[in-house]
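Report on one structure; see the data block that follows.
Of the protein chains in this complex, one is absent; all others appear in place.
And now, subunit A:
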Amino acid sequence: MQHDDVIWDIIGNTQFCSFKVKTKSQNFCRNEYNITGLCNRSSCPLANSQYATIREEKGQCFLYMKVIERAAFPARMWEKVKLSKNYEKALEQIDENLIYWPRFIRHKCKQRFTKITQYLIRMRKLVLKRQRKLVPLSRKVETRERRKEEKALIAAQLDNAIEKELLERLKQGTYGDIYNFPVHAFDRALEQQDQESESEEEEEEEEDDEDVGQREFVAEEEVEESDLSDFEVTLLSNDQQGATEKVESERSRNEEEDEEEMEVQTKASRSKGKSPANGSAARKKRAYVEIEYEQETEPASKSRAT
C-alpha cells in the first residue's frame, strides 16, 4: 500500500525528515516509535510498512505493531499489546505476536525489551538506596547569615576572651604547680598596698591554696563558669576598669612624693614572704637604677608591673 522505497528515498537521503538528527558520524531518529534510535532504512518507522516497537509507560512494557491498513488514520495505526511482567513470558509473547515477521524486527524488539527491563530494575534498586536530598539555598538568607557571622565574630573578641579565661584558670589554680610565679605574691602586694589592708592579701593567698585541692573536672566546670550572664560580665569588667583607673591616679600622686619613701616601701614589700626568684631581683635592681637617673622612666615600669 505505502511505497516504502519512495518514502525512504525522500526522507532518508535526499529531502528533509523532521525526525532526523545529524551528527558528525551518525544519523539519529527522534521518532518515538523508532526501535533502534538510528536513522536507517530498516529502522525508519515511516519507511517500513511492517514495523514493531517496544515502549514503556510507568514501568509497564507494551509491544506496538504498525497496522499498515490503517495508514490513513495515524491515530489508530499502532496496535498495543501489554507484555507480562515476567521476563521469559514477555519474550514468548513477543515471539508469538511477531511470528512470521522479519528476523531483524523480532531481534531488535527483544533487545530493546531487555534493555528496558534492565533499567527498570536499576531504578527500583536506586530508590531503596540512600536518596540525596537537595536543599535549596536562598541567596538573601545566605548573605544575611554571613553578615551576621562577621558581626558576631567582631563582637566575640575571641583572643581576649580566651586569654581572660586562661588567666582566670591560672588564678584559680587549675594548673597546680606547673607554673611557679612567686612574684605573683609580690605583685599583688604592690597593687594592693595602696588600696587595701594586708589582711585581705592573706585571705586571698589562702583561697588559692584551697582551690587547688577542689578543682577536678576541668571540662564540666568551664560550662558553669561561663554561665555568668552577659550583664554580669560587663558590669564586672566596668568595676575592674574603675579599679585600675584609681590605681593609676594614685600612682601619679605617689611620684610627686619623695623618691626615698618609694624605695623604702618597695624594699619592705619584697623582703617579706617568699624568697625572690630571679625576676624580682632583676626588677629590684632595675627600679633602683631608674630612680637614680630620671623620674620619667618610672611610670613605664609601674605600668608594666600592673
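Here is the rule we go by: a residue touches a chain if its C-beta (ideal position, glycine included) is under 8 Å from a C-beta of that chain, and two chains touch if they have at least 3 such contacts; residues count from 1.
Assume contacts and distances are computed from a predicted model.
J.: Given that one chain of this complex has been left out, which of "Ribosome production factor 1", "4'-phosphopantetheine phosphatase", "NADH-ubiquinone oxidoreductase chain 6" or "Thioredoxin-like protein" is its protein name according to UniProt?
T.: Spelling it out: the chain absent from the display is recorded in UniProt as "Ribosome production factor 1".
J.: Tell me which of A:I10, A:L38, A:V67 or A:L170 is the one touching the absent chain.
T.: A:L170
J.: Considering the whole complex rather than only what is displayed, give the residues of subunit A touching the chain that is not shown.
T.: 129-130, 141, 145-146, 148-149, 151-153, 155-156, 158-159, 161-163, 165-167, 170-171, 175-176, 178-179, 181, 183-184, 187, 217-220, 222-224, 226-227, 229-231, 234, 238, 242, 279, 306
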